[in-house]
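Our next item is subunit A:
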Amino acid sequence: MSLCIDNIRLVRDGKPDATTSSVVVEDGRFVAVGDSVDRCEQHVDGQGQWLLPGLIDLNCHLREPGAERRGRIATETRAAAHGGFTTVCAAPDTSPVNDSGAVTNLIRDLAESQGVVRVLPVGAMTRGLGGEQLSDMAGLLSAGCVALGSGGRPTANSRVLRRCMAYAHTFGLTLFVQPENASLSAGGCAHDGVLAARLGLPGIPEVSETTAVSELLLLAEETGARLHIGPLSCARSLQLLESARQGGLRVTAEVAIHHLVHTDARIDGYDSTYHCRPPLRSEEDRQALLAGVESGLVDAITSQHRPQDGAAKQAPFPETEPGLSTVESVFSLGLGLVQSGDLSLGRLLEALGRGPAEVLGQAVPAIEPGNPADFFLVKPDESWWVAPETLLSAGKHAPVLYDNLPGVVSCTYVGGHCAYSDQKGNA
Partner candidate 1 sequence: MAKTPGSLQHTPEGELRHFISIDGLDRAMLTRILDTADSFIEVGERTIKKVPLLRGRTVVNLFFEPSTRTRSTFELAAKRLSADVLNLDIGTSATSKGESLSDTLLNLRAMASDMFVIRHAASGAAHFIADAVTPDVAIINAGDGRHAHPTQAMLDMLTIRQHTGAFEGLKVAIVGDIEHSRVARSQIRALNTLGVEEVRLIAPDTLLPHKPEALGVRVFSHLEEGLRGVDVVIMLRLQRERMETALLPSEREYYKLYGLTTEKLARTAPNALVMHPGPINRGVEIESAVADGPQSVILGQVTNGIAIRMAVMSMAMSGQLAERQRESARNREGTRS
Partner candidate 2 sequence: MSHLLNVDEQLDSMARALTTLLTERRIESPRLVGIRTGGVWLAQALRERLHIESPCGELDIAFYRDDFSRMGLHPRVRPSWLPFETEGEHLILVDDVIMSGRTVRAAMNELFDYGRPECILLATLVDLGGRELPVQPDVVGQKLSLRPDQRVKLRGPQPLRMEIHDVPVEAS
């Protein structure tokens, strides 16, 4: 079966081609890029849309197993495909926690049978994410985990953290750690700023992130562990990261899309949609994060997709669950930042492609013969209406809701198979 997609524009070095071209896919891989090929069994007219390599998300909570009412691999991978993602890293904070090869295998089986994009499990770095005992790191690695992580939960005990890093270093494992000093963030639910003071919301101070970043950087330096940190939310965290990088430390970092588009102003009126962790911070922080992505200091933009059911957000703000349903909006929100001049298209695509691939130690995705046919088509000049009925995720609390976002993904292919198409409903 061969497929030829004609009349598409490739985007090279952050610029869409002036002329249209064609790509040919056979047996799940690109076989030709350039001119149309007549002998293909199927031809698709790209109508001048952009054809981009599939996006990679390093931080995605698929919720299965354990919290299926909040999301399932079936629903959340379709949501990912709707957002242009062809690869997502599944966070370990499932129930049971992904701290053993058995759970990793279960996730891979579910992804295989029900998922529509590539699901890369991230294992837990401590048993049950309890922050006290090491998980079976080597076992998780051999079961197929691409990295081990904290699952967004703070590891309070520095000695455990140090041993996690040392042990992970033994096997060349990458650690995904969200920096948070639990004793400084205790009880908090919002950025410790003017708004939290007015709303009487217990604050999460910047130092709860920055002290943790410092600690992580020093421990990574000492243990030699391969460390990836984020999502980062504070300007000051980026300064610490930059000086560690300048000192030669091999550390990568991510920011989540919502921290690039929103500030804590969003929580006014106790809007629990925007209850997230780390919290949305100030405009200065947002600007610094954008600058960090633009300069390359930040390697990846992630979704930190955390779908919730309605009840989880229906309570007084401090008692709601943190997290946004983002995976379908990341690319569109990013494109919005490009259109407003906050980010270049080249860096946006790198932070969603090359950057995360390098963090994972994988080949950089590109539309080239021989590469897996992971790609999506997008109409950059059209917009879509974001509303519960247009979101495929089980979580309906998107960072922008009841509004239009630029960039309509018309179809997404994973290994040459259609994972999402706006033509024939959901694949």
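Observations on the model:
The rule we apply is simple: contacts are C-beta pairs under 8 Å (C-beta built on N, C-alpha and C of every residue); 3 or more make two chains touch, one makes a residue touch a chain; residues count from 1.
How these were chosen: all candidates are chains of the complex that A comes from, given by their letters.
As the structure is a computational prediction, the values presented were derived from the model and not from experiment.
Note on subunit A: across the options 1 or 2, its touching candidate in this complex is 1. Remark: subunit A residues 192-194, 196-203, 205, 268-273, 311, 314-319, 401-402 touch candidate 1 in the complex.
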